[in-house]
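Coming up: chain A.
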Amino acid sequence: MSNATQGNLQKLLSEGKFVVTGECGPPRGANTEIIAEKADLLKGYVDAVNVTDNQTAIVRMSSISASVHLIGQGLEPIMQMVCRDRNRIAMQSDILGAWSLGIKNILCLSGDHQSFGSQPDALNVFDIDSMNLINMVKIMRDEGRDMSGFELNDPPRMFIGAAANPFADPFEYRVLRLAKKIDAGADFIQTQCIYNLDRFKEWMRLAREEGLTEKVHILAGVTPMKSAGMAKFMKNRVAGMDVPDEMIKRMESVQKDKAAEEGIKICLETIEDLRKIDGVHGIHIMAIEWEQKVPEIVEKAGLLPRPKEFS
Partner candidate 1 sequence: MNIDFKPKITIFHCINAFNEAYLQPLDVGKKFEVKVVNLACSSMVKDVFLLRAFEAGADAVAVLVCPEGHCRYVEGNIRAKKRIGWLQNLLDEIGLNGKRLYLFNTSAKNKPAIKDIIKQIMSDMAKIGRNPAA
Partner candidate 2 sequence: MIVGEQKPVAEIKELLAPYKKVLILGCNTCVKTCFAGGEDETAVLASALRLGFKKDGKDMEINEFTVERQCENEFIKEAAPMVAQNDAVLSLACGAGVQDIARLFMSTPVLPGVNTTFIGIQESNGIFTEECSGCGNCGLAVFGGICPITRCSKKLLNGPCGGSKNGICEINPDTLCAWNLIIERLTELGQLDNLRRYIPPKNWQTSLSGGPRRLVREDHII
């Protein structure tokens, strides 16, 4: 961690501040105006923004280039990189390029399988897994070498993130996996979006017990529900999600035109609960197709103003 050249996100976390990160999906085309619009919504409300990498295996502008556009808009990106589409050679190459373009944060993920996407015919890569990727960036950063041992001129000193899913199976193994990611080199963790507070608290408790919260910054994921239909979809159709029945009932109990409001309410309650958990150092808001709600959520959660970016 000490070798990373501090971007805003890292600086705030090292100062013990509670951070807020958002998410931006690049456009399905080369239209940079869309990025500018999203940036406008998030500016001043988040400390850094995740830029997804061909999420759900659907072709979008690359996360490295969308990240560069966001920098141009005055935001700090967290470039996501998945293992599905690139081999280690391409990844190291892109990491060097990303660093040279001013990208300071990377989130290392396995990636959704291509069968989910719009081009399931494609051959996948998965040359290395997310654990290897985390370690690869760490070695490039801390040892200044690529994977062949070659000394890099101006090595990338990135802040390394990984994902964690307290709700995937098997539960007992999930903390072991978190520990392994930290050992591999993860500086910060973003979790899958949380609806089942009890299960999340239990996971945090186990993480604290293993001393993991001393070694890594955990950012808790939240996603506001737009409707009861969305809640049910997430419960039944999205892999690795835990949506308690009480939440579905609550969303169903209100009138359809009041559902969005209720969803925001639940989100705010969740954030309030999460802030109280020892070891949670921030929240990661994934407002899928609802980015315009982020300012409202951040404000009503009492998380404004965001600390000004240092220059």
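On how the list was made: all candidates are chains of the complex that A comes from, given by their letters.
As a working rule, a contact is a pair of C-beta atoms (placed from the backbone, for glycine too) under 8 Å apart; a residue touches a chain by one contact, two chains touch by 3 or more; residues count from 1.
Just so it is clear, the model here is predicted, and its values are computed rather than measured.
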| item | value |
| --- | --- |
| Identity of the candidate that touches chain A (this complex; choices 1 or 2) | 2 |
| Residues of chain A touching candidate 2 in the complex | 83-84, 88, 110-113, 115-116, 124, 126-132, 135-136, 147, 163-165, 168-170, 173, 176-177, 179-180, 183-184, 192, 239-240 |
